[in-house]
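One protein chain is absent from this view; the other protein chains keep their places.
Here the chain labels run A and B in written order, and each chain numbers its own residues starting at 1.
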Amino acid sequence: MTDTPPADSRPARIGILTVSDRASRGEYEDRGGPAIIDYLGEVLSSAYEPVARIVPDEQPLVEQALRELADSEGCCLVITTGGTGPSPRDITPEATEAVADKLMPGFGELMRKVSLEKVATAILSRQTAAIRGGCLIVNLPGQPRAICECLDAVFPAIPYCIDLIGGPYLTTNEDRLVVFRPKKK
Amino acid sequence: MTDTPPADSRPARIGILTVSDRASRGEYEDRGGPAIIDYLGEVLSSAYEPVARIVPDEQPLVEQALRELADSEGCCLVITTGGTGPSPRDITPEATEAVADKLMPGFGELMRKVSLEKVATAILSRQTAAIRGGCLIVNLPGQPRAICECLDAVFPAIPYCIDLIGGPYLTTNEDRLVVFRPKKK
Partner (left out) sequence: MTDTPPADSRPARIGILTVSDRASRGEYEDRGGPAIIDYLGEVLSSAYEPVARIVPDEQPLVEQALRELADSEGCCLVITTGGTGPSPRDITPEATEAVADKLMPGFGELMRKVSLEKVATAILSRQTAAIRGGCLIVNLPGQPRAICECLDAVFPAIPYCIDLIGGPYLTTNEDRLVVFRPKKK
């Protein structure tokens, strides 16, 4: 079975939002954002354009970045990294919920489940996902090793989710990651 | 171990609410509602009366139907089908939360978990459950095949839940589905 992208296949714009006080001040090299970009490069076979941003752990700034990436930049998918723990400065899930039209609880449940197979502290991650207009926002943890494991778990459902909210038709390198789309009725 | 229903066993009223633009306009044959009615007929051994409704994917209409089924029709259980995905018109979970006295997160978690064993896109389902007065509301997906698999997962807990909110004593055909009730203290 081959996925044939529709004729109109402009590159999908995908936002990568690093939420980190230290990375935003340049005191610390952002490793989460690049890990996500590497992942997309490895997995996606359809054309896409990454739109990367770094913001500190301030809820109004995270909300503003999410709104801009979804609304002005036209991203169909925004993947955040960082700010999902229980610490006082961790506010990425709250910012995501604040800009959401719809919450997608299944993403956080599944990511915690797969991370829990590795570390008991996976339950401390409060990561969630949400729809804003034509954009799916997915929170990932900050640690590069957890990023790949979480994306491997949820990415198979992402292209169909983007179909359902009217976005571009994403395809993957099927020897690396198989996505699921129900058969047309 | 036999379940002995109390002497007062008027038929339990069970609402079946199909949420679908196309089915409500008659453009599409409702298959979700009938699948739920078939399931109840197969599983329940106590007397019950189905109260079926079809509404479009409009949040105020879904809320109104849920209120009427719970409050005026006296349903102890309302099972919805449809409207739980990420699409712009999918608003069944929001309507359910809007009329809820209490949210029951364990239902959605378990239904997504069992559906995920079949399809990666199960995490896109936002289905939930809630208590409104003496009524348990449970959201199911729209696809008939997913309805049976979700109900098989959560139905074993439903009769005891209805006991706890003061409803009628439901029993099942135990060779088909065993329900769980803790032993009396």
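Here are some notes:
In this text, contacts are C-beta pairs under 8 Å (C-beta built on N, C-alpha and C of every residue); 3 or more make two chains touch, one makes a residue touch a chain.
These numbers come from a predicted model, not from an experiment.
Here one chain is not drawn; of B:37, B:52, B:103 or B:148, the residue touching it is B:103. Considering the complete assembly, chain B touches the hidden chain via residues 101-107, 109-110, 131, 136, 154, 156-157, 160-161, 164-166, 179-182.
Residues of chain A in contact with the chain left out of this view: 85-88, 90, 94, 105, 108-109, 112-113, 116, 119-126, 128.
As a convention for this text, only the chains that are shown with their structure count from here on.
Here the C-alpha atoms of chain A line up with those of chain B after a rotation of 120°, rounded in steps of 5. Between the CA-based centres of chain A and chain B the separation comes to 32 Å, rounded to the whole angstrom.
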